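A single structure is presented below for examination.
With one protein chain held back, the other chains of the complex are shown just where they sit.
Labels for the chains are A and B, by order of writing; each one numbers its residues from 1.
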Amino acid sequence: MRIRRTLLWIPGNNPAMMANAPILRADTIGLDNEDAVQPGDKDAARILIRNYLESVRGKHPLELAVRINDVTTPYWKDDITCIAPAQPDAFIVPKVERPEDLYLVHELLTQVEKEHGLPENEIKLLPILETALGIENAFLIASTTTGRLDGIMMGGEDLVTSLGALRTREGREIDYARCRIVSAARACNLNPIDTVFPDVEDIEGMIADTKYSRQIGYSGRAVISPRHVTYANEVYSPSEKDILYAQEVLEAYEEGRRLGKGAVSLHGKMIDAPMIPRAQQVLEIAKMIRGGKL
Amino acid sequence: MTIKHAAVAGTLESCDVMITVEPSDTLEITVDSTVKDLFGKKILACVEENLKKQGVTAAKVQVQDKGAFDCTIAARLEAAVLRAQKEG
Partner (left out) sequence: MKETKLCHSIEDAIRACGLRDGMTVDFNHHLRDGDYVIPMVMNAIGKLGIKDIKVFSAGIFNGMMNRGLTDLIHQGVITSTEVTGNSSILGGMISRGELPKVCRFHTHGGRARTIVEEDLHIDVCFVAAPTADCMGNCNGVEGPNAFGSIGYSMSSSRYADKTVVITDNLVPYPLQRTSIDESVVDYVVQVDAIGDPNGIATGIAKPTKDPLALIIAEYASKTIEFSGLLKDGFSYQAGAGGPSIATTRYLSEIMKRKKVHGSFILGGVTGTSVDLLEEGLFDTIMDVQCFDRKAAASLRDDPRHREISDACYAMRGGPNGNRSCAVDSLDVVVLGALEIDLDFNCNLVVNSSGLITGGAGGHTDTAEGSKMSMIVAPLRRTRYPTVVKKCTSITTPGKDVDVLITEYGISVNPKNQELALRLKDAGLKVVSIEELQALAESMTGIPDEVRFGDRLVAEVIGRNGEVIDRVYNILE
């Protein structure tokens, strides 16, 4: 499963920002044809996104994702048919409320893949849950079996409107939704991706919120500013201590298996089964980070 | 592919290009660019090539470039031509 500590939004109609995007240290770039582009320009933006993807394919190790418009708009179908042939790594589908929304996109995408002779099911889908209904249907959506689902994204800004809540710096009004998505994603063995921290200038607040995000179980978040990227990467990256511990967990587990022990302990604590894949993921992230990510 | 009416795509932001296409009996391309000295010829060639690809043989094309790469020029041109086909 792909590691996404940061997903940086880049306006899909801005060639200058798109040209610099790969160097900004985010694990994933989200080329946006939804909120970042006016309705009158979405036709031009999707062509620009398509051409851009064709020009950078294979040149950079990061993930290139595209946010299409939601399935209630007249734009989403053209987004898929125009951009899919350029083979982005993933499509980000906003305002997903029911499994049907994802299946709709999956069907059209499969059709386009066939028409263009593209490998089947390689392009992933990342839904954003940002309405009350979407949050409530989180588990159903996470359980969809398109074979493309690679994570669940949390969208805090639109959600606040949907909930009739008031947006604050601390963000307690979206606590339930944030936690629910973690829970639904993990239950289906998917990585949850947290919402953006909306204040570009408030770096301290962003770091604190990202630490909280990590605490409640997110392995990454979307960011709206290049300035947030390195701070967020650091919070979601395992520390040297974490890496050492993960190595110890796996070693103890292996030793226990070799000696035929039923239960294994480390530093006086029992090693439960869920700790193993977590330890493996920590080492995976560490490997990916050390592989020339300075 | 015939240009039915005037249409514009792109912006005048740095690294972008604004392309205007209008109906015409002949093919006329004017290029104004902030990087004209180094890429003037390349920009013209890129526009000519992409017009051909889109099957446009007659049009008045005005290019106002702010240092866009080829893939951006091609995208903006394609969008302008597309818009020039739409009714209304």
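By our rule, contacts are C-beta pairs under 8 Å (C-beta built on N, C-alpha and C of every residue); 3 or more make two chains touch, one makes a residue touch a chain.
None of the values given here were measured: they were computed from a predicted structure.
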Key: Residues belonging to subunit A that touch the chain removed from view   = 16, 19-20, 23-25, 59, 226-227, 229, 292, 294
Interface residues of subunit B (partner: the chain not displayed) = 14-15, 34-35, 37-42, 66-70
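What we mean here is this: only the chains that are shown with their structure count from here on.
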Query = If you average the Cα atoms of subunit A and of subunit B to get two centres, how far apart are those centres in Å?
reply = 36
Key: Residues on subunit A engaged by subunit B in the complex (per definition of touch)   = 13-16, 19, 43-44, 47-48, 50-52, 54-55
Note = Residue positions on subunit B within touch of subunit A in the complex are 9-11, 13-16, 68-69, 71-72, 74-76, 78-79, 82-83
